[in-house]
Each structure stands twice: as structure tokens, then as C-alpha cells.
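Just one protein chain is left out here, and the rest sit where they should.
Up next, subunit A:
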Amino acid sequence: MKQLVIISGKGGTGKTTITAAIASLAENSIIADCDVDAPNMHLLLEPKVIETFDFHGMDVANIDDEKCSGCNLCIENCNFNAIFPDHSINSCKCEGCGVCEYVCPENAITMVDNPSGTVFSSNTRYGPMVHAELFIGQEASGKLVTSVKEHAMSLAGENGSDLVIYDGPPGTGCPVIATITGADLALIVTEPSVSGIHDLERIIKVTDHFGIPAIVCINKYNINEENTKQIEISCEENGIVVAGKLPYDTIPNRAMIGKKTVIEYADNEFSENLKSIWRTVKAELDATS
């Protein structure tokens, strides 16, 4: 079984559109939405939830006012400034490390369980899907990504799936690193803008850093064909395969409004190019050991 992640560095390049299209082309696969901060895949695939799992992030500190003597040792030792001067806890800042509990001489602090999201195991018209909701303002989105991946992998094992497809979050930080860990291949979606090129360079450094093989797909290529050329040259110089290019088109938006993948929505240059990209991705995946 192989693991494919779709990432981009930059937001808004079309990751979810392309992931959903690949999900509708791949056979015997599991789909997982790892963009837990702003998940969108469910809007296209309309999953029917079969099972839900509570997600518990890091514990958070809780101070018992009765026992607190106001010594401020907790405030002085908290490296996250998570304790207000009145000794209440700023739960958005608390990382759950337990240092305050350790230093409190009055045993007034306990670390308490913190339900911070839900993981869903669902069915879609293209097979099983795992997705999640992080409660607003909760920490630990990287940990939730890991939980989504674990559920997807165990579902893949039960179903004898050949492939798990992960729709990744934007950026290069904690949730992205959690998403790409263990992947066989990263498909990087980029666009030919100066920001697209900048973020592509950064995300390739991340995949290199973690030793994840990467290939690139250029979306909206005809918005700036000189920049597209530059991306192709730079990929060639760095030995990165360009799996294909997609034209700027209103189809992704129209398909989205109709709750369809672009493959379902239209049979034209856009969907044909995507099918060819999928064939390249599949060949690259098959070539990974």
C-alpha cells in the first residue's frame, strides 16, 4: 500500500480540487483530508459519516483557587505565558507541558483532559474517507493530522486498499510536516506567480529535508507562461518531474458549486490533463520502493 500526499506550500493553488479529481480516478484507495484547520474535501465528496472518534489534544492546566497560595511559581516557570496574573489559564496558549503542575508547591494544579476535535470515518462515492474537525482555537493541529492518518492507515489495512491519498494543509510548518511524514510521494501543486514560485522552493526544501520524493503539477499555467517556463526549467535542473500543467479555467469553481469533482463535471482539456497527470503520478508511485 502506498501513501500519496498532495501539498503546495501556498494556499489556494488548487490542492483540494486536484486531490478530489485524483480520488475519483484512483481505484481501491482511501481519501484523507489532512487540512484539519480548513477542511474542504467534504464539500465535494459529501461523505456519509459511519463512525466518529473524539480527538484529545494535549491536556491543559487547571488551577484550584482554594489551594492556590498565589506564590506565582507557575507564572514564572511557564514558558508559554499561558497563566494570567489572576492565576487563571489561557487555554489557547497552554501547551500542556505540565511544568506548572510540577512546580506548584500547593498541589493546586492538575493537568486535565481536553477534548479538542473529532475524527470522522466516512463513505463517499469514491470509497472510504477520513476527515476531521478541530475545535476553534485549539492547539495540536499536527497531532490531529497524525490521528487522521492513523485512522486512514488502519482503514486501508482493513479494506486491503492499494493507496491512501492525503489532501495536505498549506504552509511548511507543524501540520504539513505531520502530513508528509511517512509518505511515498508528494505531489506539489503550484501556480506560476512570484508567490507560487517562492512557496514551491520552500516546500521542496521541506520534502528534501524529510527525504520525501516529490513531483510537481502547475495549475493555472497560462496566467503567466514565462513563469511557468521558469518553474519547468528549475524543476528539470533539480531532477523533479513535472507531472503536468492545468489551464486557468472556471471549471473548478463551477464543479465546486455543483458539488462535483472536475472529472465528473466536464470532459475537456482540464480533465484530460488531469487524467494524464494521474497516470504520471501513478507511474512514479509504482516506481517507489
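What we mean here is this: a contact is a pair of C-beta atoms (placed from the backbone, for glycine too) under 8 Å apart; a residue touches a chain by one contact, two chains touch by 3 or more; residues count from 1.
Methods note: contacts and distances are computed from a predicted model.
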Options "2-oxoglutarate synthase", "Probable glycine dehydrogenase (decarboxylating) subunit 1", "4Fe-4S ferredoxin-type domain-containing protein" or "ABC transporter permease": UniProt name of the undisplayed chain: "4Fe-4S ferredoxin-type domain-containing protein"
Residue among A:S195, A:S234 or A:T280 touching the omitted chain: A:S195
Candidates A:I6, A:A32, A:L45 or A:V206 - the one touching the absent chain: A:V206
Identified contact with the non-displayed chain, of A:G137, A:G160 or A:G239: A:G137
Per the touch definition above, residue among A:I75, A:I223 or A:V241 touching the missing chain: A:I223
Positions on subunit A contacted by the hidden chain, ascending: 9-13, 16, 37-38, 40, 43, 58-59, 77, 79-80, 92, 95-99, 102-103, 134, 136-139, 141-142, 169-177, 191-196, 198-199, 202, 205-206, 209-210, 223-224, 227, 248, 250, 253, 256-257, 259
